[in-house]
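One chain of protein is taken out of this complex; the other chains stay put.
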Amino acid sequence: MTETPPPIAALTDTGPTAPPRSQWRDVWDQFRSHRGALIGSIVLFVIIAGVFLGPLVWPYDATFIDIRARNQGPSWAHPFGTDQLGRDMLARMMAGGQTSIAVGLTAMVLAVVLGALVGVLAGFFRRLDGALMRLTDLFLSLPLLPLLLVMVLLFRESLNGVFGPERGIFILIVVAIGVTSWMPTARIVRGDVLALKEREFILAARSIGTTNFGLITRHILPNVMSPIMVSATLGIANAIITESALSFLGLGFPPDFPTWGRLLNDAVQYLQDYPERVFWPGLGISLTVLSINYMGDGLRDALDPRIRGR
Amino acid sequence: MTLKPLLFGATALAGFATVAQAERGADGHVNLIYWQAPSIMNPYLSGGTKEVEAASLVIEPLGRYNEKGEMVPYLATEIPTVENGGVAADLMSITWNIRPGITWSDGTPFTANDVKFTAEYCMHPEVGCAQLAKYEGVSSVEVIDDLTARVNFSQPTPNPYGPFMGGQAPVIQAAQFAECLGARAQECTDANFSPIGTGPFKVDEFRPNDVISLSANPNYRDPAKPRFATMTFKGGGDAAAAGRAVLETGEFDYAWNLQLAPDVIANMEKAGKGVAMSAFGTLVERIEMNLTDPSPSLPEGERSTAKHPHPILSDIRVRKALSMAIDRDLLVEVGYGKAGLPTCNLVPAPEAFASDNTDCLVQDVAGAKALLDEAGWTVGAGGIREKDGKKLSLLYQTSTNAVRQDFQALVKQWWQDIGVETELRNISASVFFGSDPGSPDTFPRFYADVEMYANNFDGTDPQSYLAGYTCEKAPRPETQWQGENVNRFCDPAYDELVRELGRTAALEERAEIAKKLNDMLTKDSYTIVPLVHRGRVSARSNTLGGVALNTWDTELWNVADWYRIK
Partner (left out) sequence: MLTYTIRRLVLAIPTLLFISFVIFMLLELAPGDPMAQVPLTVPPEVKEKMRLALGLGEPTHIRFLKWMWQFFVVEPMMLTDWLFGTTLAEGQQRVLSWQFRSPVMDVIVQRMPQTLWVVAMSYVVGILIALPIGIYSAYRQYSVFDQTGTFVTMVGYSVPPFFSGVLVIVIFSVQLGWLPSIYDTTLKVVDWVTFKKQLMQMVMPVMVLALQTTAQISRFMRASMLDNLGQDYVRTARAKGLSEWTVVMVHVLRNSMIPVITVIALGVPSIFGGAIITEQIFKVNGLGQLLITAIEANDLPMVQTVTFIIAVLIVFFNIVADVLYGVLDPRIRYD
């Protein structure tokens, strides 16, 4: 009678058969199974490898002028054709890509980090909300062009002195774009945080004594990832285009320094005669933005435990 | 005897024919597009070309320059000269006779009083008149009678055709502007937007920086003109869009100043809707050499001043070598096509004033290299020349403009070929051409080694243009960095010759002196390296007749004669 009945087979604990998996492993598996994200990563990798390694093997220099070969269509010597001064378009695309991708990514990261930081702080701490949001209003109100001109006036010479002309201008451009484009992200993130922090799971986390820092990093941030991701992808396109606008002000890189935005801009007046010249830089920008967008999608899905493993 | 009736018949017939087909307003509507939009209709308050052009539809001067640069009377009966007694023998005054019977568009008569008032208006110290230079040296304007006005000068003036001559100095109506003298000029919005004029059109509605609607002036002096009843003067956009609207889509009849690459214009013309016209004035695209040291290591206030001569460019051999390395024919081909001519002159026109200087037209790379060797600049690491451990490296700045950036790239490559390293910089035109003393990027401030832009002079006399290169016209901190002599060129012999030009009346002698001055700046010193004599390209539709592209006055100088080709 005292003998315990044999447990029902289905109810016995057998212990996990698979070895334990880390959370990041799961994320990676989910990311890998996302076709768009995979293709996006490959395309982005190819573009980055192309623009940074390509110039090592390609014989033409981006600024070398061969005036007899100007306005040529695609050929074996110049697969992308040449421009109005006979510069090789492939070489220019590669050189331009280096700058545009570097500027686009760095400026986007700066803007998104700044925006997310301001947004989370303002949304989470009520005491900071007023001040930070008035600051955001102020930055939204400042006219962009005069602001940029003032930045050049104040910082160009000193940055050039400290970092040398090229790096100095790079820093100036990245900061200029970053500082003038974080505000929408900040407001969007704040809006979401305001709603999130009233949810039950935050209350639960708080009640078990989670610190504010823990609340923000473990509970708030993962839940505002998707608007941040969207801001980031849109921000990259924005930064690449804004860079080309800056060069008009004399704020950008020197005029013989190609970037995708500038190539696109220069080519617009030749749109009817040499459409391929608009096509390549346009394609470069679009492909970069699209692949980052798909990577963002994949990352978002991978980070969402509700979707993961579905 | 048989000839007379024949002649009579012919004139009668001709007269009949013109009356039959030419009637005011018979040709309906005409559309003009200026890609820079006019902001005001009073050229005395805005010196901008676009405002001068727009205003010339409505208000007229006493005389204009025609498309050949000759003076023709408009509201005057003839151009006063020393020969016909209109200009006093001592060059102290000029007397204008006004054509009888001219009325303003409101029907009131045009008199010498209006002429006198115009001078008073512009010369008032508080107006801030943009065309004050036109009235420089004028001591008074006297009304002799209703149809005669005399302009008195405070000193002998060999070129008395500043006031009331050309589109920049039209006559405004005394009655309308009487309340707008002095500081109040700024507040007279109605008068500034729709001035009453004697010209072929009158303003119906003026929308600043957007569009002007005009209609034929019912009181215009020629009853058969203008042939168009109404006009739309649209502004804004960019040169390519303006060219497209006339040459490709045919929406507009006339597009002003198409600064576009030559092959772009040629391709637009292929659509067959219109033609691009070009004409040459005095505009010269040039590279200016900085004779002072712009190095950022110098203290502020001494940078780019006569205190420190330029370490590289003070040597004429370097300047000459830089000029020799340039292929001007190619620059023209790439940048301007039929709207450009290679030139070595600062004053390329009119013919009488143009020097025969052509040495620079042939590119001479070997010669340039030899000259640099001679100057002690030897080829160092990376093919860049060095002297005493200093690299031959220059900062080359200009305004943002597609053609200028192409020029920069080409010149950089040529200079690289002779061992000169060049750093390029482009600056937004609104900063570069301004003279904000707080900005280091303006062209008179010249914090660079060489800079490129274009300049010209009004009318046909280069005196004041050449006088801009005297020693005291150099921009420096004391002048708030204002001044035309951006090179900081200073040669007492040049200053003396400029003074002599101011005293000389005979045209031939004036031309001789002007040529000498031109040569001193260009081939004798290579302070200024002219590149391209730039023409003006404008487009008209195939159905617009009577257009004579004029670079000496406004492009709309003969708009009364325009008609629709049927």
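To keep things simple, chains are lettered A and B as they appear, and every chain counts its residues starting from 1.
Here is the rule we use: contacts are C-beta pairs under 8 Å (C-beta built on N, C-alpha and C of every residue); 3 or more make two chains touch, one makes a residue touch a chain.
Remember, it's a predicted structure, so these values are computed and weren't measured experimentally.
Asker: Among B:140, B:215 or B:232, which residue is in contact with the omitted chain in the full complex?
Answerer: B:232
Asker: Where the complex has a chain not shown, which of B:77, B:363, B:416 or B:435 is the residue touching it?
Answerer: In the complete complex, the chain left out is touched by residue B:435.
Asker: Looking at the whole complex, which of A:88, A:192 or A:256 touches the chain that is not displayed?
Answerer: Selected residue, touching the omitted chain: A:192.
Asker: Looking at the full complex, which residue from B:39, B:198 or B:541 touches the chain that isn't shown here?
Answerer: B:39
Asker: Could you please point out the subunit A residues that touch the chain left off the display?
Answerer: 36, 126, 130, 133-134, 136-138, 140-143, 145-147, 149-150, 153, 183-184, 187-188, 191-192, 194-195, 198-199, 223, 226-227, 229-230, 233-234, 237, 240-241, 244, 261, 264-265, 268, 271-272, 278, 282, 285-286, 288-290, 293-294, 297, 300, 304, 306-307
Asker: Even though one chain is hidden, which residues of subunit B still touch it in the full complex?
Answerer: Touch with the absent chain occurs at residues 33, 37, 39-40, 42, 45-49, 125-133, 183, 185-189, 192-193, 205, 207-211, 213, 232, 234-238, 240-241, 244-245, 248-249, 251-252, 271, 429-436, 438-442, 444, 453, 455-458, 464-465, 468, 479-480, 482-484.
To be clear about the criterion, only the chains that are shown with their structure count from here on.
Asker: Taking the mean of the C-alpha atoms as each chain's centre, how many Å separate subunit A from subunit B?
Answerer: Going by mean C-alpha positions, subunit A sits 48 Å from subunit B.
Asker: Applying the document's contact rule, which stretches of subunit A touch subunit B when the two form their complex?
Answerer: Result: residues 63-65, 67, 70-71, 84-85, 87, 149, 153, 157, 161, 165, 247-250, 254-256, 266, 269-270, 272-273 of subunit A touch subunit B.
Asker: Give every residue of subunit B touching subunit A within the complex, in rising order.
Answerer: Subunit B reaches subunit A through residues 240, 260-261, 263-264, 267, 296, 330, 334, 400, 402, 405-406, 408-410, 412-413, 423-428, 431-432, 438-441.
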